[in-house]
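To start, I am sharing the structure in question, which I have written as structure tokens.
We show some of the complex, not the whole, and keep each chain where it was.
Chain naming follows the written order as A, B, C and D, and within any one chain the residues start at number 1.
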Amino acid sequence: MMRSVALRKTKNLLMTALMVAATLTVLVPLALIFVHIVKMGLSSVNLDFFTQIPKPTGETGGGMANGMAGSAVMIAMASAIGIPIGIFGAIYLAEYGGSRISTVIRFAADVLSGIPSIITGMVAYSLLVVPMKGFSALAGSVALALIMIPIVLRTTEEQLKMVPGTLREASLALGVPLWRTSLKVTLRSALTGVMTGILLSIARVAGETAPLLFTALGNQFWSSKLTEPMAAMPLQIFNFAISPYEDWHRLAWAGALVLVTVMFTLSLAARYFGRTRER
Amino acid sequence: MEREHFSRHFDEELNEIREKLLEMGGKVEVMIANSMKSLVERDSELAERTIAFDHEINHLEMEIDEKCLEVLARRQPAARDLRFITLALKIVTDLERIGDQCTGIAKRAKELNEEPPLKPYIDLPRMAEAASVMVKEALDAFVRGDDTLAIKVCKNDQFVDELNEQIQRELLTFMMGNPSTISRAIKVNYISKCLERIADHATNVAEMVIFMVKGKDIRHTIA
Amino acid sequence: MPPEATSQKWNIKTGLNGDFIFKGITVVFAFSILAILLIMVYEMAGESLPAMKKFGWRFITGQDWDAVQGTFGALPYLWGSVVSSVLALLLATPLSIGSAVFITEIAPKKFGGVIAALVELLAAIPSVIYGLWGVLVMAPWLQQTVQPFLIDHFGFLPFFQGAPYGVSMLAAVFILMIMVVPIITSITKEVLLAVPQSQKEAAIALGATRWEMIRMAVLPYGRSGILGAVILGLGRAVGETMAVTMVIGNTPQISLSLLSPAYTMPSVIANEFAEASSKLHSAALMEIGLILLAVTLVINALARLLLWSVTRKQSGGGL
Amino acid sequence: MTTKVKLENLNVHFGNTHAVKDVSIDFPENSVTAIIGPSGCGKSTVLRSINRMHDLAPSARVTGKIILDDADIYDKGVDPVSIRRRVGMVFQKPNPFPAMSIYDNVIAGYKLNGKVNRSEADGIVESSLKRVALWDEVKDRLKTSAMELSGGQQQRLCIARTIAVKPEVILMDEPASALDPLSTLKIEELIEELKEKYTIIIVTHNMQQAARVSDFTAFFYLGELVECGETRKIFTTPDKKQTEDYITGRFG
């Protein structure tokens, strides 16, 4: 029952063709989105966009300066909360892990990262907004931090685990205490990978909309207090997109272009770090 | 019983050496017997054949040497195996030299056969028999790794030595009594010495076997 | 026992042992993760208690959602979430696996790398932007071309009946598909890249063609990892909020037709939670959140277990 | 002794690296030939050219002839897939298919030819596993995963998988270097058994291993073949100074 080689080769060709087709099907809509964002965004973005706050309904012009600032502030605060927790938690898992409790923590982190972000928003709402009696940038930041923590933790842990055990042992064998070894050898060796994880987590929260809906809420104006509602780019894009006004659609496209550009830059930076690490 | 090697081929190679050595030992025994037979039975033609036979011994020596070298290079033997091979290397030399002694005996036999017999040979065949048994037993001890047997061989050497001295004394009296026998007596004397040397070689082999089995060198310690 | 856990001992000479302090800090941070998760569940459960008490199981089977009347039945949202996610996934899975295989095994290394990079970049685009594109570009296009076409040619099927609204279940399925494809593809790609070269060479050396190699060595090796990727995609689709909210039409109804608008669990929360009219209303929304949380917990747990088994195999069994 | 595989002026380039330089060598049938030489001298590259494994590396360029029986395997129109069925390969690290059972691993290559009926497959699995002396160890758990075997058993399983497709030549690239000494001995023993039916070419870092298992030894240096001959000769009285220096540890 020898199956002819020709038949096997035909099958090989056929399957190859199918996979090429799948790839094309995947790429086409993605390319379309990309093209639209660039086309619409480029025609809408201008200096005002970066310096002005949104004009009231009906007026043309305006920008998303307050949204960008708000996003930046909240991301910074979220990072300040989320990154240390993520990294030290990861060090615990990598250095002292192995026992049952760290498996549980690891699992919890994975589950946490899979929870829809809108739920994170709801929790932040009932934990902060309700007791503080008002929407606030702080609540928004905490919600974003909750999203960052598991991402930073898991990527950092993966990176730490990728550091060969013998490297730690090498350091320990030189008579270096465990804590110095953790920070100066293990973490240091994984630094670029950890940076990648951090950048990816920032990229992720920078585009988050849902958790801000009931926390930061959004703001048409500048706000400087952390205890008050604050504008954020994704929120603004959302609100403008579902509005019926052409001019706000324009702003939404411009915002999308800027957001995507920031995102891509972060991703590229992350990839760059990732690459240097591989070498 | 000896445990087998993990590698069947290694075992086979060691066996090959072992068997070649036994074969060589067998041939050497035949040479001893034939050279003595050519003397006792005044069979010059047998003496001739015995002399020619030596090249087979020589050939076996080279073959075994080469095989040992190959095993050393290819198997990196250690401990008992290493001792086995290095001793095989030394033993073949002894066996080959025994062959040389036999050639010497056969040559003298041929010469003696040209002349009238000196006297009936009684002690010489006994000595040859003893030496031959020693060779056989030394080799048996070697291939079997039997140190008891080897010790026995070492002890037997004394018997041959004594016979040799006795023969020498006898021949001396003979020569003194009748100078015309001197030339023949010297040849007989030579043969006796050869047999003694054969026993010596056998003893050397036996001593080395004890080393192989016990891992300690008794050469030069038991007289 | 002398050797055990020396790092936890007090070092008399230097006062506090550095290792001890360090471990303490990491322990606190690590356990905070667990605390967060528990607090989330506790908080959600606590806040939804009024709704649970009032409606019991009827909350899940009920179809009425009337904030003014105070009756809350979540079935249309469940329906919308399940249908949109499952359909999106059915479309996305073969495409993702196909393109992941293409990227890792078929395309020339550099070309595959470029495609992979593109896919990864697209996975990073925020959902609100997909939503923006969906509502401003895709929905009108669907309304004008695709839906009329479907109605004309397949209108006899219950799935393609009704008027072309644009924003609809179909739009949600499409946008979700477009959004999860990059995720599934990039995880699958990672899984496939983790297939050791030695596995592929083993197949090739047995005289396999490239497809046979993929079928024999690559896909089975990545089997559970790929399944994990798909389930992760499912979790993502179920929880997806913004993009879906923007294109699904936000109408709580159960209809077989893909052309009619629908509603999902995250969408209703996004739309109503900020201005919930009553305690009960917000408790009902919380309960929807709790259901969502439970569903995603299960899905994620499943996906993680599968993905873990892959990594364990790689580190443990690979010799 | 007939020649099974014959390299004629084989050259392999990787981009600008000239990895194998003008190598001509005969591999006699039903014997084990070991390829030795310092790291990077092109041992693996030579080996992998014999079943056209380099077809997968885009940068590799192979010139010269490799004659299997009497046809050049690099001829136009020769299908590499069919060559690889005649020239099997065993790798440095045991690489059984982890998702398959022991049974399925053995039959994996054979099945590519088309459907195999149950009893035929059983026969092939049994005979292949017996050939590699693994049958008794695994016959009661043929359906369990191949990953539950020890490293040495896995490697023997990989050899069984290779011989199940009935190749004529078996290439081995440091087949025991990832194994412990006992498993190594078992593999070496197996190689000596297998040569009765197959022509075996083995790359090894371990000179002593080459000495133990091979009938012929080829010494490579910087991509060139320095000397090839009977193993006993190479290891006791090599012709070339370079060979002698290498095997006696005099290089540097």
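Assume contacts are C-beta pairs under 8 Å (C-beta built on N, C-alpha and C of every residue); 3 or more make two chains touch, one makes a residue touch a chain.
This structure is a prediction, so every number in the text was calculated from the model and none was measured.
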item	value
Composition by chain label (entire complex, not just displayed copies)	A x1, B x2, C x1, D x2
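The definition used in the following text is that only the chains that are shown with their structure count from here on.
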item	value
Centre-most chain, if every chain is reduced to its averaged C-alpha atoms	D
Most contacted chain pair (by C-beta pair count)	A-C
Of all other chains, the one whose Cα centre sits farthest from chain C	B
Averaged-CA centre spacing for the pair chain C and chain A, given as whole angstrom	15
Overlap residues in chain D, where contacts from two or more other chains coincide	81-82, 112
Touching two or more other chains - residues of chain C	209, 212
Set of all touching chain pairs, with the criterion as stated earlier	A-C, A-D, B-D, C-D
Residue ranges of chain C in contact with chain A within the complex	7, 18-19, 21-23, 25-34, 36-37, 39-40, 43-44, 47, 94-99, 101-103, 106-107, 115, 117-122, 124-133, 135-137, 174, 178, 181-182, 185, 209-212, 214, 232, 235-236, 238-242, 246, 266, 269-270, 273-274, 285-286, 289, 292-293, 296-297, 299-301, 303-304
Chain D partner contacts - residues on chain A that touch it in the complex	1-3, 5, 8-9
List of chain B residues in touch with chain D within their complex	6-9, 66, 69-70, 73-76
